[in-house]
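Of the protein chains in this complex, one is absent; all others appear in place.
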Amino acid sequence: MKPAPFRYERAHDLQHALELLAEHGDDALPLAGGQSLLPMLNLRLVRPAVVVDLNRIEGLGDIRTAASGGLAIGARVRHRLLATDPAVRAHAPLLAQAAPWIAHPAIRHRGTFGGSLALADPAAEWPACVLALEGTLVLASRARGERRVAAADFFRGLYDCDREPDELLVGCEVPARAADSRSAFAEVARRHGDYAAVGLAIVARGMPGRGAHVRVALLGAGDTPCVARAAATVLAEGGDIEAAARALVAEIEPRGDLWYSAQAKRHLAAHLLRDTWRTVRDA
Amino acid sequence: MSEPAAPEVAARAAAIGEALPRGDAARLAAGAGRFVDDAAPEHALHAAFLRSPVAHARIRRLDLGPARSMPGVVAVFDGEALAAHCRPMCGVLGHLAGMKAAPQWPLARDRVRHVGEPVVLVLARRRAQAEDAAQAIEFEWEPLPVLAEPEAALAPGVAPLHEALGDNTMFEATVATPGVESAFAGAGAVVERRWETARVTAVALEPRGIVAQWDRHEGRLRVRMGTQVPWMMQAVLADVLGIEWDRVSVVAADTGGSFGSKIHGYADEAAVAVAARLCGHPVRFIADRLESFVSDVHARGHRATVRAAVHADGRLAAFAVDDLCAAGPWSVHPRGSVNESRHVLGLTGACYSVPEYQARIRVAMTNLGLYGQYRGVGHPLACLFTETAVDSLARRLQVDPLAWRLDNLLDDAGPWPRRAPAGATFERLSLRASLRECARLMDYPALREDQRRWRESGDPWRLRGIGLACFVENSNHSSANYGRGGAAIASDDGALVRLTQGGGVACAVGLTDTGQGTRTALAQIAADAVGVPVAAIQMTVGDTDHTPVSGGNWGSRGIGIAGEALWRAGCLLRSRLLEAAGALFGREAAALDLRAGAVVDSSGAALCTLAELARAIYLRPDRFPAGVLPEPAASAHFAQRDLDGVYTNGASASRVEVDLRTGQVRLLGHWIVDDCGTVINPLLADEQLRGAAVQGIGQALFEGCLYGSQGELRNATLADYLVPMAVEMPDIVVGHVGSPTGTSRLGAKGVAEAGVTGAIAAVVNAIDDALAPLGVEMDVLPVTPERILRAAGVLDAEAGSLPGRVRSRQNADDAR
Partner (left out) sequence: MSAVREPPERWRDIELEVNGERCALRVPEREHLADALRHRLGLTGTHLGCEHGVCGACTVRVDGDAVRSCLMLAVQAEGCRVETIEGASARDAVVQALQAAFVERNALQCGYCTPGFVLAAAELLGECAAPSREAIRVALSGNLCRCTGYQAIVDAVEQAARRLSNSEPPR
């Protein structure tokens, strides 16, 4: 189980990476943390002609607090940093809440925020989180410079996102957190650290029924990470949690997998909504 | 010594029964193990296979040309190229009437019959290059109908997978007592359980591996491999090559787990041996994880209906089982693919006093992957079928399942030996004592009380249950399983012991150590037999050139058989050394003993150390009286011939919490009480039992090969085939009850498989017990969250509401 031959190119800075992607286009795959790409290479599920290693690019591994109060998270920030970074805990605690759910320590040491977002795996944690946080993805290319895409527009399908072959996801911006914002994250997996059957991120602020804002995003509940608008609206308007659960079950379109039917996933999603809502409501 | 032991052993026990750490563990913990791939010659060629991507097809065209021209490629072989230089294997046991199987060649010829079947062998300088070349081969095939279900394979008129065999029945057998029909007809109550158990596979962490080299000067094949059975592999590979058995040398490397997966003649390994002879280079093949999933044997995939009947007074009246198993297209050589079913036939209901009995077993050839033995073989299935039916009976009769078992289990007091309805003979069992000890360890009444209170006032979404399972497990086999069927699998093991020049004891035993701690347990036996400290023992195992013949490690036989041979050889060496010492010191040998490495007299005074005696024997023969020539070595053999096997027994228990919100099962506790006779090393025995229990829990809750309708394995990665990991497993309490076997002087019975045998049934019974208020029982393995949610009716209920019978209590709670 060894990778097929490919050409390895180590990008020494962002410009170099963009040049390599511009040159090789579809033939190239960017290598970030490698915790998904390396298994795919070893299994020969992907056979790129060129692998562009992003790990030596300065500047992509930082978390900065923006003037607006939001966070700018570099694409090469590793999962572990998101679990421990004080700025993340202060400004986007949802990310710190979600990080421990990702796989296992050795994976979290290597795997990256940007790599996970750009892979657009519907079962991964970060895509659902940036949807819940209404984040903005920042992409760059040699030909067109920098471009920003709202998370809600970024995830297009199964392992498909709004990134052109010559583009690189360089980071993600998360808006400033309201003072009374609460968040929670939970998922159901067969074993600790496995890809979840379903996961749910929730962010809420304000008093339900009095202009509250609630946002619910799910992983494992469709071909893309998805936002549950109807359920969130019921909760924001002060509706009953069971009414919200019913709305959620009606609005998601999960796909059955090896171990769970779509029907079971709906049941799990409703359970996760009750569970996380209790947390944010009581916070 | 507190651990159970046979009297002769107890009299000499210093090391036996002690929880000694393993002598080889530090080396392994430091990463200094020498597993197969770790010690291959640097210039050995790497093997990779083109394997069939489809379950059943005619090979239309194979173009090896593109592969031959790839970088690093040295040789490429297809089925025809190898067939001219070897003989096929065939997994038929001659003593099983009607069993049939087809000859299996190292590489497919003409047709492929399962996904993963090896078709072409590529040898290259590096594995990556061999994989590149295997993918470059042009392979065209014509699809044939896939038999992915055993019922379909056995349907009338279905084309046989092997024309010459006439149909797809590999084996079938029935047994019935004369009164069984009337027993069911006149029963006070009858329960029925239907089971569909998913195939599982061993997932030894080190995949299968072999390094083979043809020594053209000696005309000898030298093999180093991960194996439980070097002597069996000697015969298997020699027969494939068509050479004398003695012309194959097999060394068992450090082996990263086995669990029954490394006791078979695999086609790919045979192909490597033939290719090594043909190409003249050493060849290494290390299966990767993907090919392990599709080429290792699978096990425990059965469909069965079991029925149990009781008289009006609640006593057991009859058991019946009808079992269908889907084997692969080949019967694995040389053990065959039908032994699980034979255990189901022989042992369903066997823990109980069963007046009437009926069993039918059928094994179908299908286009699923290879099928064979995995830890416990059919015992866990017989236990599952029996013990879930017993719990159903207890529920039907509204009696406590512990009390019912204690009334109906075979009586420890005998009479012994005793024959089960289907013919298995039990030397002596301690079923009731084991179950009572298990109930004591778990504090059964307190757990029942907890459950009662929980049902009244606990979280209604989380249901708690307790499950028990009693089991028997065969060990210390005679030749009844294999030798009498014509398989080259020894049931006689030898041991060689000799005094070293420095006064230690060097031992050679043909067992292997694939993780059991064999070397340590053997060293403890040798140390006590001779009368030396364990540190004085040097142990050589698993090598056909340097150890006596052995059946190897399988069927919980290693210590019971080879350990007995070693005990006898050690005792013989002791008496020879005492004769030498007696001659040297002018004393009666009978009045001397060897203790802790010194020759002592009846008062306990030391005459000399063994080191001094060794010097005298080897360096100063002149000191001995004329005519005395000491014999500082001994050999002994042992074969257990009194019974087909020596049955161990025990009890398992599990306590679970079933979460109806997620369908997940949390293990709150697990207990095992085992009777393996003389316990050599409780530290090793206990973790063997725990490791086996975790494999059983895995099969109960997580593991299963998911096949598609075209015979494709849909979860052939470690990400999708779910083995138990640390977080989900409970701490496990282990207890022992001791009835040393009278068939040997050592008194040891097997221990390696017992933990798995009762675990599956215990977990399932605990889940059923938890769900009892809902009136549902599980009928499929693994018991997945989906199946629990579905059975409990949660998915069909309105989103977020509990199923009726649980809900009524929730409403009561809410009203409080």
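Each chain carries a letter (A and B) given by its place in the written order, and its residues are counted from 1.
In the analysis below, a residue touches a chain if its C-beta (ideal position, glycine included) is under 8 Å from a C-beta of that chain, and two chains touch if they have at least 3 such contacts.
Remember, predicted model here, so these are calculated numbers, not experimental data.
*Asks:* Among A:Arg64, A:Arg191 or A:Arg255, which one touches the chain that has been omitted from the display?
*Replies:* From the options A:Arg64, A:Arg191 or A:Arg255, the contact with the absent chain belongs to A:Arg191.
*Asks:* One chain isn't shown here. Among A:Leu29, A:Val77, A:Ala103 or A:Ala123, which residue touches it?
*Replies:* Missing-chain contact among the listed residues: A:Ala103.
*Asks:* Per the definition of touch given earlier, which of B:Pro150, B:Pro334 or B:Gly691 contacts the omitted chain?
*Replies:* Of all options in B:Pro150, B:Pro334 or B:Gly691, contact with the hidden chain holds for B:Gly691.
*Asks:* State which residues belonging to subunit B touch the missing partner chain.
*Replies:* Missing-chain contacts on subunit B: residues 21-22, 25-35, 37-39, 71, 126, 128-129, 135, 202-207, 254-259, 288-289, 514-517, 683-684, 687-691, 693-695, 717-719, 723-727, 729, 731-732.
*Asks:* I need the residue numbers on subunit A that touch the omitted chain, in ascending order.
*Replies:* 1-8, 10, 27, 31, 34-35, 38-39, 41-44, 47, 49-51, 53, 55, 103-107, 109-110, 191-193
The rule we apply is simple: only the chains that are shown with their structure count from here on.
*Asks:* If we count contacts the way the header does, which residues on subunit B are in touch with subunit A in the complex?
*Replies:* Those in contact with subunit A are residues 127-128, 131-132, 135, 288-290, 661-664, 702, 706, 714-715, 717, 719-720, 722, 724-725, 727-728, 784-786, 789-790, 794-795, 799-800.
*Asks:* Would you mind writing out the residues of subunit A in touch with subunit B in their complex?
*Replies:* The contact residues of subunit A facing subunit B are 1-5, 43-44, 188, 190-195, 197, 242, 245-246, 249, 258-261, 263-264, 266-268, 270-271, 274-275.
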